[in-house]
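Here's a structure for you.
Apart from one protein chain that is not included, each protein chain of the complex appears where it belongs.
What follows is chain A.
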């Protein structure tokens, strides 16, 4: 918590929502590593040099409806830094990607200043105003509702494209399957593939049948001792059930369940 700088946002009359910011230390390292990977590619982005210099501020405890515009407002308030991108990592935390380390430092120092007075006390009166952008309440839901009805032509086109892709994929898979049937493995075995088989993955693994249990011919109610044992078992079961019943009744008795009036 000590690393974080609290930033109060004025979200309503007399209501402050505090967000917490700090420098995202790993961002530059990761970014440069990612860029170095992409550098190996001959078609790498020409902006890769400027990307590697970027730095980021990690923000937590964000309002649920925070948008890029709100973050822009924040950047403007904190030293007029240029926001490259606001990357949402979850519902209430994200990364504010800025041009360089200097921008991050300016951002954080301004945030610190805003947060404390000379004597180190809280300064909530200077909270940054949080404006609501985008559709509010019912408007948003109505807009979302109408977006559920796209044009049928578009949908059909999308479906046709997908089906073509699917057909192509199936064709390739069928070819792979047929190809596999022509190969002979090192032990000299050849995979049998039916002509209707679409994919290799559909071929079921060989079933290992469990050894069948031999039916025993021994009877358990033939000899006198068996009958005696069975009777004894029945008696034992009866007594055991009785004991269980008694325990159950005792439990009910403890709960005073036998008081009709």
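Quick note on the criterion: contacts are C-beta pairs under 8 Å (C-beta built on N, C-alpha and C of every residue); 3 or more make two chains touch, one makes a residue touch a chain; residues count from 1.
Quick note on the criterion: contacts and distances are computed from a predicted model.
The listed choices are "SREBP regulating gene protein", "U3 small nucleolar RNA-associated protein 22", "dolichyl-diphosphooligosaccharide--protein glycotransferase" or "Ribosome biogenesis protein BOP1 homolog"; the UniProt protein name belonging to the chain that is not shown reads "U3 small nucleolar RNA-associated protein 22".
Touch with the chain that is not drawn comes from one residue among A:102, A:172, A:229 or A:249, which is A:249.
Contact between chain A and the absent chain runs through residues 1, 4, 6, 11-12, 15-18, 20, 60-61, 63-65, 89-93, 132, 136-139, 141-142, 145-146, 148-150, 152, 155-156, 158-160, 162-163, 166, 198, 235, 238-239, 241-242, 245-246, 248-249, 252-253, 257-261.
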